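Removed from the display is one protein chain of the complex; every other protein chain stays in position.
Letters A, B and C mark the chains as written, and numbering starts fresh at 1 in each.
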Amino acid sequence: MIKAGIIGSTGYAGAELVRILTGHKEAEIKWYGSRSYIDKKYADVYRSMFQIVDAKCMDDNMEELAEQVDVIFTATPQGLCASLVNERILSKVKIIDLSADFRIKDVAVYEEWYGIEHKSPQFIEEAVYGLCEVNREAVKKSRLVANPGCYTTCSILTAYPLAKEGIIDMSTLIIDAKSGTSGAGRGAKLPNLFCEVNENMKAYGVASHRHTPEIEEQLGYACGEKVYLNFTPHLVPMNRGILATEYAALKKDVTYEDVKAVYDKYYANETFIRVLDKNVYPETKWVEGSNYVDIGFKIDARTNRIIMMGAIDNLVKGAAGQAVQNMNLMFGLKESEGLELVPIFP
Amino acid sequence: MIKAGIIGSTGYAGAELVRILTGHKEAEIKWYGSRSYIDKKYADVYRSMFQIVDAKCMDDNMEELAEQVDVIFTATPQGLCASLVNERILSKVKIIDLSADFRIKDVAVYEEWYGIEHKSPQFIEEAVYGLCEVNREAVKKSRLVANPGCYTTCSILTAYPLAKEGIIDMSTLIIDAKSGTSGAGRGAKLPNLFCEVNENMKAYGVASHRHTPEIEEQLGYACGEKVYLNFTPHLVPMNRGILATEYAALKKDVTYEDVKAVYDKYYANETFIRVLDKNVYPETKWVEGSNYVDIGFKIDARTNRIIMMGAIDNLVKGAAGQAVQNMNLMFGLKESEGLELVPIFP
Amino acid sequence: MIKAGIIGSTGYAGAELVRILTGHKEAEIKWYGSRSYIDKKYADVYRSMFQIVDAKCMDDNMEELAEQVDVIFTATPQGLCASLVNERILSKVKIIDLSADFRIKDVAVYEEWYGIEHKSPQFIEEAVYGLCEVNREAVKKSRLVANPGCYTTCSILTAYPLAKEGIIDMSTLIIDAKSGTSGAGRGAKLPNLFCEVNENMKAYGVASHRHTPEIEEQLGYACGEKVYLNFTPHLVPMNRGILATEYAALKKDVTYEDVKAVYDKYYANETFIRVLDKNVYPETKWVEGSNYVDIGFKIDARTNRIIMMGAIDNLVKGAAGQAVQNMNLMFGLKESEGLELVPIFP
Partner (left out) sequence: MIKAGIIGSTGYAGAELVRILTGHKEAEIKWYGSRSYIDKKYADVYRSMFQIVDAKCMDDNMEELAEQVDVIFTATPQGLCASLVNERILSKVKIIDLSADFRIKDVAVYEEWYGIEHKSPQFIEEAVYGLCEVNREAVKKSRLVANPGCYTTCSILTAYPLAKEGIIDMSTLIIDAKSGTSGAGRGAKLPNLFCEVNENMKAYGVASHRHTPEIEEQLGYACGEKVYLNFTPHLVPMNRGILATEYAALKKDVTYEDVKAVYDKYYANETFIRVLDKNVYPETKWVEGSNYVDIGFKIDARTNRIIMMGAIDNLVKGAAGQAVQNMNLMFGLKESEGLELVPIFP
């Protein structure tokens, strides 16, 4: 039985980790970290867990945690994991960081987009970017995994095979993404109030959102060149779900079947990626509560562009689900253990 | 492995049965019945099930089904199950009817409230009302279970211990219930359109809703007298969840602790009923996607009344979950098998 | 042209006052008070008002305001209006207080339910409870109006004629009310976050909500006896709207027509109260954005009770609209001036 500790267990991503790990047969949570709710019963913070979780919230003590558990999940604001981690800890415990601290290889890019100094640049190189379907083998051997962002998971996986195979002109790539509000976290901020979000739709972080360089870096690895793209996130009045609509010019004269074959080449054997049938486009509800990525596409001969669409549950494949998938890989478990979650509809 | 057939598998309750049985270790679905979608792939009706369910929808042939499966779930409009069932079928297969056909013992009451003739009154007597926590032993021995209604499950369980123990004056009982819109089914009707339901709230079926006699009958058994009560359902702009707020005059001078002890007497050992802590009142989101019933209450000394509140997920404990719970009991499985669903939040 | 000042113009009720007064032909806003946003452009707080309102937010200086305007609206937390008002101010300016400070005649009851000391008890007696349809003549002559609460407006008007005419047994009255989330205000609090409210339903303030004594007092005047009742508010995932479902035992043997005649006796000539047709029950969406109160009812012969239902827009008839209606009465304007708002659907 793998012993897990969660730092930041009372945010939405942390709570989803608790939900998923509660149903995981090979892991148990030993530490519910939450700086805001120390000594409060976890089930008093999330009453959905009444009679399911009996533990109290603990402080964020990574040193002590390293003694008690096999794996630590950090579902905390940017900068915290980097400020806590050190060699002694990493020698004892595996870390899966749900923040952005170890996602970007170029520390200057990290510091520019996040506006904070990186406290552990020495671990950036060894950290593995935990996009399981792309970096599976590296994840298996890693002791420090940078769990990808929610928008980035969806955005990258939707375009990855076409970038990798040189089907699309990367200089034309535009990603228009839409997210449910749980992506904004559980902080008590005016813009996240029900009456501000409900019956409303807006773009935000236009040409400046922090997930941009993460997507650019990963798709850059795929296509082998430096990528600059437009990424525009939007806030949608729903709890969960990300839909990414991506546009790119085609570099070659391809048919539907050609493109489908490229997707299948990379994803046909992937448990959690479903390439939809022809003329079927993803809807966030079809993946709600599950670890699936649904992908569809359409070639527009009129403009010589392809429109690629991907959908995930931002808290599952976009955060906690992928983190557990990484844990499964790191510990040699069945990759889908605890993640055989059937989408909940409606 | 228990082989299950579902008649009406493409309604919301039927789809929830599919979701739950897909994760059930001791049962498998052999027949996805759906008169509306015969020969269509199930996953084309619910694309959330793409690559999970491969089967096509079948016609509603109960005779043939009886040959192929061990248990039939009928998640169909009122009257259908009663029109199909017969002794030969019941001798071969167990039936769990999610419609109202076998819930009410007095056929005249059924025919009055439902406005249709009952086609199999001869089976009403033997049918067991499948409220597991109340009729567990009878369910175990039954071959025909009448799965309770969604409002009724919530309404009855919330008041049951106090009715049974004579704490409340049953002639004063008023049930004000609120339901998410999945309770209205998947029929394409104008009042169920997004723009009609969203940002709206209304009562309906005032003093005439069909769940009224069902609640009255069951609470009547509990208290040993004929019960007449007010039941008012309301439509709420959310997908899932029922909240019942119930009011009754107290017959005795009782404290919080007295009442809590009465609830605990009946529910302390129940896996799926959570009596909440003092001054905590149920919220539908705390049970979403799970088989839980959450119950809270408050004594109002000013008016000598008690306010009881209960919450369920109408598609799980209010329909498919309870149906599977009944199946588990009927086949001697662990009662919670396939139902250890952690509530999904947010 | 009446000059108006608003103290607390950046809460939701204050913003609705701005919306309504912007379309009012006989009034103009001279002072947008908002302690939280002093010197900030009002249109930067509510960008919906860009190019409509050019003013900046001002501090809450009632003394200075009294020199500059004819009427002050206080849309502020409990206690503020009572702490600011004095005889000098009242000699210069009319005040419409949207808080609870002057609603309850018995200062001990106010202090018990609100938990604060009343700073101006000397004005309670003269203050007029501004439920226009009930106290129209007194409002016209008043210089200090206590604008009713949102739940109370809906709850009282729905039962008032039957209380007044002795049709219902007041000791049996139960009010189960449901409100959209704008009633919770614009404060950045966790329970009001989108992800906490959306897809959720709960009761709150059970047997302890502050609107209880206000309803009891006013219905007590109507029926001429001391009233104790149950009032249970619920939070609904929608922005606007209150629905009150009220239950009471009938004292007399009455028909639908009898009760309809009683409602018509009081409301037939009221512009803003619509008694619906037989078997039609109010929906909050039918009054959204308007000053209407919609009322329907059903007699249940089985239980000898009547179910009364009322719906309002909590920010209009439940707050800002009624405040403007009171202003119109106090200044001798047409009562519906600025309030001829057609409900917005969908």
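Operating definition for what follows: a residue touches a chain if its C-beta (ideal position, glycine included) is under 8 Å from a C-beta of that chain, and two chains touch if they have at least 3 such contacts.
Predicted, not measured: the structure shown is a model, and the values here were computed from it.
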item: Touch with the omitted chain, as defined above, among C:L193, C:V287, C:I307 or C:V324; value: C:V287
item: Options A:C195, A:V275 or A:V293, residue touching the unrepresented chain; value: A:C195
item: Touching residues (missing chain, whole complex) on subunit A; value: 172, 174, 176, 178, 180, 195-196, 198-204, 206-207, 228-230, 232, 234, 236-241, 243, 245, 247, 281-285, 288, 298-300, 302-303, 305, 307, 309, 311, 346
item: Hidden partner interface residues of subunit C, rising order; value: 12, 15, 19, 22-23, 46-52, 182, 199, 239-240, 274, 276, 280, 283, 285-290, 294, 340, 342-346
item: Absent chain, residues of subunit B that touch it; value: 12, 181-182, 186, 188-190, 192-199, 237-239
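Keep in mind that, in the parts below, only the chains that are shown with their structure count from here on.
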item: Distance between the centres, which are taken as Cα means, of subunit C and subunit A, whole angstrom; value: 46
item: Between subunit C and subunit B, distance of the C-alpha-averaged centres to the nearest whole Å; value: 38
item: Centre-of-Cα separation between subunit B and subunit A, whole angstrom; value: 36
item: Junction residues of subunit B - those touching two or more other chains; value: 199, 239-240, 283, 285, 288, 346
